[in-house]
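Heads up, one of the protein chains got dropped from this complex, but the rest are sitting where they should.
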Amino acid sequence: MKRASGVESRHVSEEVVFAESFATDVFDESPGADGLPDLLEVEDLTVEIQTDSGPRLVVEDINFTIGNGKTLGLVGESGSGKTATALAIAGLIRPPTGSITKGRVLLEGRDLVAMSERQLASVRGLDLAMIFQEPRRSLDPSFTVGAQIAEVVRRHRGWSRKRSWRHAVEMLDRVRIPSPERRAHAYPHMLSGGMCQRVMIALALSCEPRLLIADEPTTALDVTIQREILKLIRELQIEMGLTVLFITHDLGIVAEMCDEVAIMYGGQVVERAPAMDLFLRPAHPYTEALLKSIPLPQSGSTRQELLTIKGVPPGLDDRPQGCRFHPRCAYVQSPLCVAEVPEMHTQALNDCRCVRAQDLALRGIV
Amino acid sequence: MLKLATHRILALIPVLLVVLFLVMLLVDFQGGSIAQSVAGEFAPPEVVEATTKRLNLDAPLLERFGSYVWSALQGDLGVSWVNGGSVLDSLVTALPITISLTIVGLSAALAIAIPLGITAALNRGRFLDRSVTLISSISIALPEFVSGLLLVIIFVLHFGVLPATGYVPFTENPIGWAEHMLLPGLALGIGLSGHLARQIRAAMTDVLEQDFVRTARAMGLRQRAVLGKHAGRNAAAPILTVLGLQTAHLLGGAVIVERVFALPGYGSVAVEAVLRRDIPVVQGAVLLTAVLVLIVNLMVDISYGYVNPKLRS
Partner (left out) sequence: MATLIQNSDPKEPGGSRPASALRRFSSNKAAFISMVFLLLVLSVALMGTWLTPSDPYGVDTAVRLQGPSWAHWLGTDALGRDTLSRLIIGSRTSLTAVAIAVGIALVLGVALGLIAGGGGRFLDAPLSRFMDGLLSLPPLVLALAVIGALGPGLTNAMIAVGLVSSPRFFRLARAASASARKELYVEALTALGCSRSRILLKHVVPNASGPLLVESSVAAGHAVMAEAGLSFLGLGARPPIPSWGGMVQGGFAYIYDSSFALIPPAVAIVVTVLAFMYVADGLRDVVAGRRSQR
């Protein structure tokens, strides 16, 4: 799985600083080695949303950072809170839907949580951008794709209509859409899912943001298209020096795209590590179980059993006492695991929330 | 587009024919008393008989119906039984007033309903939303004449700012026209605004939950652009539907409002005709109404095409 990829990023400040962070393969041994401040720092993020039965904490005490130009994968099953985390970071969870009750989100040092809606509206699209899961539905059916991109550009850059339109066509070209001048006049319903996702990417990157949050951008697409989109994102990341927060439930995508990984379960981050360390030497039982459930081709003619994790993830209302994973954990020991919620602590190169981490020798992908 | 237009016309024609036929049929039942009313309450039998002959009321029903339809197709709607003037003329003179009134009423309704509906959608489940719901329920239950009378009491009697009756053509004096149109327009629009506010609230709530609105927000577009441009364009379709349906009611309400404010629109003409049993005028009014409804529906259809790109081509 060796791949030579260089990520070059430029900070525009008084002195032009060139920072190079090379990953000889996707697994970078030392995150943050470039010496620059992390682009995104999420500290103790806690988000509450309003449900029919009252307010509920959907995610609690989320902590992670993403280095400049790196890609962090946020992994979890449905209901783990990964999408809520992403939306909260982008400032899209606001009353009456919900609110951020605790924590900070520092984008290049600026706390997004403390900002007003007006300030956030200037950040979104310009410094931070987000792409979503269902590209067809995420585009306005009443406007041409060119118009939608041009609108965002005009809003943030203040350019003329003509110049914005030209830029929109350029962006469509950059995302490898054929005949971009013609396609810019198309409406979303005329385009395929894969095309629409390219348009979304063009839209998101039209003002050259620093951070791209990708919420399962390929889940709703055909497998063949998935690869193309992932490739596109990777290439654009290198071209534009993007930092990416990639949300997914697919460990294969993580292996392909991410420098670091944060695993979420039941609204908390349960493990955080560089990708290689996570795959080879997981520290949390949930991670181990996830890795075990990936079907791998095996030599020999023996039939493989598809391993699943017994039980279901907890909903908002029935989160277990103590460690949230303990009812499904193969290594559970009560009362140790039930007493209180485990804190994150560092175990070798991984951070994890398991009180038994030192004792366990978990197996990863060999 | 042309196909849709012909489709609509074809749908409306049978209804029109049946209604006109029904009217003539009912007139047949009442033949004697109609002739009596037209001739005069105390007219002697010979005069009544002469009137019957004059009005052709003793001819067979189908013959009367056939000749009416035939003349109508040629643009001749007959003459009034009361004053002998051309029905078409009297209706056409009165038409602009009713149209002004309807347009003002529609604008008033939209001016009230749009802010209310949007406010309710943005504040779902909270106090503002429930107040809007209450207000719209009440305004739906308010008959036009009640609204009209309340407005007269407040603005004419109490504050004395606006005139209570009469009409001034726009071309003569725009300010006068506005003064005379404001209260009637409001009276007409209040009832509609209740329906519209509900519809706008529902449509906006739906649209605001859509993914593309989230995208617009995620790209940092201002609230004004998100609501007005993106949400608005997409919420317009169901609202247009309601507008099309309710305009028919609006034309009906105009009839009453014209009586309250003594506006000589064709609604007033129709009511007068009903009171005096002047059947040709009544029939003419029905025909005219059908034509107006048709035009409104066509305009709604055209706006659909503009608002929803999937319907074009």
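A few comments on the model shown:
By written order: A and B. Residues from 1 in each chain.
The rule we apply is simple: contacts are C-beta pairs under 8 Å (C-beta built on N, C-alpha and C of every residue); 3 or more make two chains touch, one makes a residue touch a chain.
Treat the numbers as computed from the prediction; the structure is a model and nothing was measured.
Hidden chain, full complex: it touches shown chains B.
Among B:66, B:85, B:125 or B:143, only B:143 touches the chain that is left out of the view. For the options B:54, B:126, B:249 or B:310, the residue in contact with the chain missing from this view is B:249.
Residue B:11 is the one among B:11, B:62 or B:302 that touches the chain missing from this view.
Looking at chain B, the residues touching the absent chain are 11-12, 14-16, 18-19, 22-27, 29-30, 33-34, 37, 137-138, 140-146, 149-150, 152-153, 157, 245, 248-253, 255-256, 259-260, 270-271, 273-275, 277-279, 282-283, 285-286, 289-290, 293, 297.
The rule is simple: only the chains that are shown with their structure count from here on.
Computed centre separation for the pair chain A/chain B is 55 angstrom, with centres defined by C-alpha atoms.
Put simply, chain A touches chain B in their complex at residues 90, 92, 96, 117, 120-126, 129-130, 132, 134, 137-143, 151-152, 155-156, 187, 189, 200, 203-204.
Across the complex, chain A is touched by residues 123-126, 210-212, 214-223, 225, 229-230, 233-234, 307-310 of chain B.
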